[in-house]
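I have a structure I would like to understand better, so I am pasting it below and will then ask my questions one at a time.
Missing here: one protein chain of the complex. Every other protein chain is in place.
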Amino acid sequence: MIRTAILGASGYVGGELLRLLSTHPVLRPVRLFGDSKAGQNVAAVHPHVAPAYREVRVERFEPAALDGIDLVFAALPHGESQKIAAAILDRGIKLVDLGADFRLSDPAQYARWYGEEHQAPALLGRFVTGIPELHREAIRSAQAVAAAGCYPTAAILACKPLVEAGLVDPANLIVDAASGVSGAGRALREGTSFNTVAGSFAAYGLLDHRHTAEMEQALGPRVLFTPHLAPMARGILATCYGAATRPMQADEPLRALRSAYAAEPFVHVIADPPATKWVAGSNTAQVTARFDERTGRVLAVSAIDNLVKGAAGQMIQCANLMLDLEETAGLSVCGVYP
Amino acid sequence: MIRTAILGASGYVGGELLRLLSTHPVLRPVRLFGDSKAGQNVAAVHPHVAPAYREVRVERFEPAALDGIDLVFAALPHGESQKIAAAILDRGIKLVDLGADFRLSDPAQYARWYGEEHQAPALLGRFVTGIPELHREAIRSAQAVAAAGCYPTAAILACKPLVEAGLVDPANLIVDAASGVSGAGRALREGTSFNTVAGSFAAYGLLDHRHTAEMEQALGPRVLFTPHLAPMARGILATCYGAATRPMQADEPLRALRSAYAAEPFVHVIADPPATKWVAGSNTAQVTARFDERTGRVLAVSAIDNLVKGAAGQMIQCANLMLDLEETAGLSVCGVYP
Amino acid sequence: MIRTAILGASGYVGGELLRLLSTHPVLRPVRLFGDSKAGQNVAAVHPHVAPAYREVRVERFEPAALDGIDLVFAALPHGESQKIAAAILDRGIKLVDLGADFRLSDPAQYARWYGEEHQAPALLGRFVTGIPELHREAIRSAQAVAAAGCYPTAAILACKPLVEAGLVDPANLIVDAASGVSGAGRALREGTSFNTVAGSFAAYGLLDHRHTAEMEQALGPRVLFTPHLAPMARGILATCYGAATRPMQADEPLRALRSAYAAEPFVHVIADPPATKWVAGSNTAQVTARFDERTGRVLAVSAIDNLVKGAAGQMIQCANLMLDLEETAGLSVCGVYP
Partner (left out) sequence: MIRTAILGASGYVGGELLRLLSTHPVLRPVRLFGDSKAGQNVAAVHPHVAPAYREVRVERFEPAALDGIDLVFAALPHGESQKIAAAILDRGIKLVDLGADFRLSDPAQYARWYGEEHQAPALLGRFVTGIPELHREAIRSAQAVAAAGCYPTAAILACKPLVEAGLVDPANLIVDAASGVSGAGRALREGTSFNTVAGSFAAYGLLDHRHTAEMEQALGPRVLFTPHLAPMARGILATCYGAATRPMQADEPLRALRSAYAAEPFVHVIADPPATKWVAGSNTAQVTARFDERTGRVLAVSAIDNLVKGAAGQMIQCANLMLDLEETAGLSVCGVYP
């Protein structure tokens, strides 16, 4: 048994970590920290995992409570893990952080997109980007991993092989993506109430959404990213438009994806575009791409579950690597459908 | 009272015409044609309008049944109205056709995108495009109008003023749009079953969707159009990306929309992006646009109800013009929300 | 033009009143009161009605602002209209109140079910119950009407004719009903967030829901009412179980409903059970009933839109009667479907 703690245990990602860890062969969530629900039983906070964690309580975080913990999963609002990462790492504990705090290697980019100075720039160099398909070996030997988050994971998995293969101009990408409502977190807002969202589809964060920075760091210098809110709880579909660098066969982008992901357990390359529900509850990304001779563009589409491959599942996949476990332990490749 | 007939009365657009006409001051749907449900009572075909049309029956179409009809609304699968338009027009009856048959002025374009020869090319010149905001005067004096349909209406209303104002390069447009499921019509398909769609979001028709042709006819020579299916019954959101022709102020595209639509009863220009549910059940389009200095692009977003402004409402708006009635008769500007 | 004011204009019922009044021939909402959004433009509070009310603002309520108002629509949390009803009525203004404050004729019942003493028991006698199908003549001559609300309207319309015809024992009714989420109002709660509700169905308020009192007042001494929350924004379906008083033909309850509602513009009696979406956006109730020989029970089912027939539409129907207007003015009988 490997002892883990969850920071942000009362949010949706916290709940999803609890669900996935309930069938993990080795990892056990032995401490749950969540300030807003501290003192409450898991059953009150996450009734869907109550049968597996009947008597467990959420606690207020304090560093001393980490004694004996092997690995921390942090799923906190941005700005929070900066404050406590040193305390975790200095104890020799491994850390998988889902927040934006340690994703951008350049603290100036953090300041620009998040509107505040980074509080722990000295730690940035200790974090590895938590996309196993791109950084597997670095993750294996890392003490600290910054998981990429939902929108960036969806966009990067679809586009990165196309950029690397030289098929797409990295200076001119458009990522048009739709997310389920859980991507907005559990805090109450009118914009995520059922009455606002049900039967409705909308764009938001026009031109200046923060995840643009993370996409540009991974893909190239110029990404235009438009997120949308879709009336579903889970899932992200990213539809990505690149300018082709040259004429090519219609299926050349698809072949580049197949080649890049041939050995990946959690990326499934297909010829036709996926639906988000095909991957719901699973750690799988389903991706496709093709070249459009008429307009000279490459179109790539990916589907992930934002709470699994875009959050808790990716975190566990990273933890499995960091702890030298089977990479797929505790993670399903099959979606919950319909 | 003006006597109208509906061709395709048993489909969703037929039902929506019946709903809207139930409060129209003058237009009455006195004959309902729908071959697959011929002989059935409206209450069996459209239970939502049963209280207004208790004893009315759907009939099998025959031209002689048009005697005494002033105007025909046709909402048929493409290919069907080509066969009967002459019979309607030769009787001196006005026609508002929602199908694709008479939208493209060039029959070669029809053949290319719809995969079959046009059967009545001689009639193409008699049809006016049914977007009142662009063709009001021509519609007033027309005997035959080809309504633009849902995706083209959404895209054209968002982009046309930007192209006309010279802000956007018409040779390089991307229209990324999401539609509710009613846009796929009432025929049964696995792709539109509840279990397939609920909680899911997907792209379809990659690179070759037919409505591309209609957008290119209205907007410019090169449109890349990607439709998506969203888990909602109604609504279209079109997110449109254009290459700016020059640097401009961030709100210059918005001002162009405001200027173009200042006097329009059914286009509402706003600074922030709309949600589709704001216009559900109404004939309103809510639109916005802005310039992105970082990437040199103009982003425009529109929301319509595909069954109203994108279908039945637009048809009635055209009919009102053709019949010299109040343009807004029978049409609401307010959405049914939440 | 008749001048009306809306109290509680920023809630969902307020928004629905604005939508319906936008096509009403005579009633105009000239003052909008809503404390939490006072000072905001209607476009910011209700973007779906913005095209009809571009420049109108929500104000903080004060009685002096009622000068010149002919009729007040009040859609306030329970307890609120008790405080201000006298000020309205003393000015000679008509009042249609949707809150629970004046629904129960016995103030002891109010205290029992709402957990607080009634603050204006002397006014109770001045209010008429606002179900036009049951109290039409009293409403016509009333200054003050207490609209019945959503669940009671659905249950009472289904059951009352069966009780009155002596087919069902009034001392032993079960009302099992499901409501859309808008019935819970616009205040933010985890229980009405999209993520909680989407794809989920749940019972709540077991055994002690307040609307039980209003059903018992109308139907009989003993009603067991179980409300459920369904993943939809609008609509109530009430499935009602009564003990038959005697054996009867299977369709005798249906005939009792047909007889009771033969002349009603907004009650549509059908042989098979309705779906809530058939009445969405309309003021129609669709109802059915039948006798079960096997168990000796009568089953009655009704569908309404909780925001229209269960709230704003019923209020306007009452106002039309009180003001001697056409009863159906501004109200549609057709649902927005699909």
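Letters A, B and C name the chains as they come in the text, with residue numbers starting at 1 for each one.
Here, a contact is a pair of C-beta atoms (placed from the backbone, for glycine too) under 8 Å apart; a residue touches a chain by one contact, two chains touch by 3 or more.
On a predicted model such as this, the values are computed, not experimentally measured, just so you know.
K.L.:
One chain isn't shown here. Among A:10, A:81 or A:182, which residue touches it?
P.N.:
Considering all chains, including the one not shown, the answer is A:182.
K.L.:
Decide which residue listed in A:72, A:104, A:202 or A:233 touches the omitted chain of the complex.
P.N.:
Only one listed residue reaches the unshown chain, and that is A:233.
K.L.:
Give the residue, chosen from C:198, C:257 or C:308, that touches the chain omitted from the document.
P.N.:
Considering the complete complex, C:198 is the one touching the chain left out.
K.L.:
Please output the residues of chain B touching the missing chain, sorted low to high.
P.N.:
12, 181-182, 186, 188-190, 192-199, 231-233
K.L.:
Counting contacts across the full complex, list the positions on chain C that touch the omitted chain.
P.N.:
Considering the whole complex, chain C reaches the absent chain at 172, 174, 176, 178, 180, 195-196, 198-204, 206-207, 222, 224, 226, 228, 230-235, 237, 239, 241, 273-278, 280, 290, 292, 294-295, 297, 299, 301, 303, 338.
K.L.:
Against the chain that's been left off, what residues of chain A make contact? List them.
P.N.:
Residues 12, 15, 18-19, 22-23, 43, 46-52, 181-182, 198-199, 233-234, 265-266, 268, 270, 274-275, 277-282, 284, 286, 332-338 of chain A touch the chain that is not shown.
Here, only the chains that are shown with their structure count from here on.
K.L.:
Cα superposition of chain A onto chain B: how big is the rotation, rounded to the nearest 5°?
P.N.:
Value: 180 degrees, nearest 5.
K.L.:
Farthest from chain C in C-alpha centre terms, which chain would that be?
P.N.:
Checked the centroid distances; the maximum from chain C is A.
K.L.:
List the interface residue numbers of chain B and of chain C, divide the shared ones by all numbers used, and answer same when the ratio is over half, different when under half.
P.N.:
Mostly the same residues form this interface, as more than half of the numbers used are common to both chains.
K.L.:
Between chain A and chain C, tell me the centre distance in angstrom, where each centre is the average of that chain's C-alpha atoms.
P.N.:
That pair's centroid distance is 45 Å.
K.L.:
How far is the middle of chain A from the middle of chain B, if each middle is the mean of its Cα atoms, in Å?
P.N.:
38
K.L.:
If you look at chain A, which of its residues touch at least two other chains?
P.N.:
In chain A, the residues touching two or more other chains are 195-196, 198-199, 231-233.
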